[in-house]
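Moving on, here comes subunit A:
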Amino acid sequence: MLWQTGKKDMLDLALGLMLFISALLSLHSKDTMKSGVFFIIFGFLSGLIWVRLEAPDVALVEIILGSAITGLLIFKLVKGSKQKDLKAFTFTRLWAGFISFLILIFMLFHLTTIERQDRIASLVFENLHKSGVDSAVNAVLLNFRGYDTLLEVGVITLAIFGLLSLGLKREAYYWDNPLLKGFSRLSLPFIVFFSLYITYLGTFSVGGAFQGGALLAGGLVLFALAGQALPLKASIIYIFTMAGLGVFSLIGLLYALLGYGFLTYPLELSTISIMIIELSIWISTAFLLYTAYSGKL
Partner candidate 1 sequence: MIWFYYILAILLVIISLYHFIVARNYVKRLIALNILGSGVFLFFITTAKNTNTESPDPVPHALVLTGIVVAVSATAIAVSLILHLNKEEE
Partner candidate 2 sequence: MEKLAVLSLLLSSFFASIIISLLKEERVFLRSLVNVVAAVYKLFVISYLIWSVYKGITFEIRYPIVPFADFYLRIDPLALLFVSLSSFLWLLTTIYAIGYLEGSPNRRRFFTFFNLAVTSTMGIALAGNIFTFFLFYELLTLSTYPLVVHRSTSKALKAGGIYLLYTILGGSLFMLCLVLLYVFVGDGNFYTGGNPKVKNWAMENSLMAKLLFYGFFFAMAVKSAVFPLHQWLTKAMVAPAPVSALLHAVAVVKAGAFGIVRLVYELYGVDLVQSMNLWQPLAYLTAFTILFGSSMAIFQEELKKRLAYSTISHISYIILGVLLPGQLSTMGALLHLVNHGIMKITLFMCLGNYAEKYDVHKFKELDGVGRRMPLTTLAFTIASLGLIGVPMTAGYLTKKYLEAGAKSAGEEWAVYVFYISSILSTLYLIPIVFKAWFGKSKEEVKGRKLEVNPLMLIPPLITAFLTLFFGIFPEGPISPLKWIRYIASREYGG
């Protein structure tokens, strides 16, 4: 109802304005705690804006990863130190203002040159039936530009082992509260099941591996927040973290050896292989964010 009427533009304006204000407040406030809170609001609002711009997949990832998990990480930072952001010298402020103003003018000029044109959209929709997945975004993500995603999963695995190699020995923050403990133990199986559903959903509509993985990570963090260790053995977790990159590159290599070419899924096998890849990404993303929170596996 609200969508269809002329009031759509009003909604966009309101959302856009609130987004800008929250960004301004988060950046400008002196106390880092306040800027952390505003940053989480900013993340949530930008998720909403993605929905307005008809990008549901991105909205899902943005809200879970962008605002919830990143917000949690920044909170971890802000909770400890009561730092005040000290005032920079006037010279740097002037210099920064000048540079930003210059780029602003520059970018506005560039805006005039952008015109409405159909870029790669039509090509994607034509080849969608050949990609083995119905949702356009996941087709691009896992088939047309699967190589990007391979490197991206690599970045995830890199981040996991980077965090482990930094080896933060400090105990992660947890809240020893029986109610939370009970609730998290009760809800974990449902969260796992639901995130699997989201991952599966990705093949034909909104959803996908990253969103599912982030959801699972939320569950795991909730579980760890209550102070309990994960019920899995350490070596299994170790293999899970390696699963993402391992499975993806093995499949890529397999198809190269079979002669189809690197990461080229034959038509009939493409859906299966994409499913396997999605599962491996699902588990790796989950454990990236879990390690980011707890600092150790």
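Quick note on selection: all candidates are chains of the complex that A comes from, given by their letters.
One rule holds for everything that comes next: a residue touches a chain if its C-beta (ideal position, glycine included) is under 8 Å from a C-beta of that chain, and two chains touch if they have at least 3 such contacts; residues count from 1.
Treat the numbers as computed from the prediction; the structure is a model and nothing was measured.
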In-complex contact of subunit A, chosen from 1 or 2: 1
Hey, which residues of subunit A end up touching candidate 1 in the complex? 8-9, 12-13, 16, 19-20, 23-24, 26-28, 32, 35-36, 39, 42-43, 46, 49-50, 53-55, 57-58, 61-62, 65-66, 69-70, 73-74, 76-78, 80-81, 83, 85-86, 88, 92-93, 95-97, 99-101, 103-104, 107-108, 111, 114, 116-122, 124-125, 136-137, 139-141, 145, 148-149, 152, 155-156, 158-159, 162-163, 166, 168, 170, 208, 210, 285, 288-289, 291-292, 295
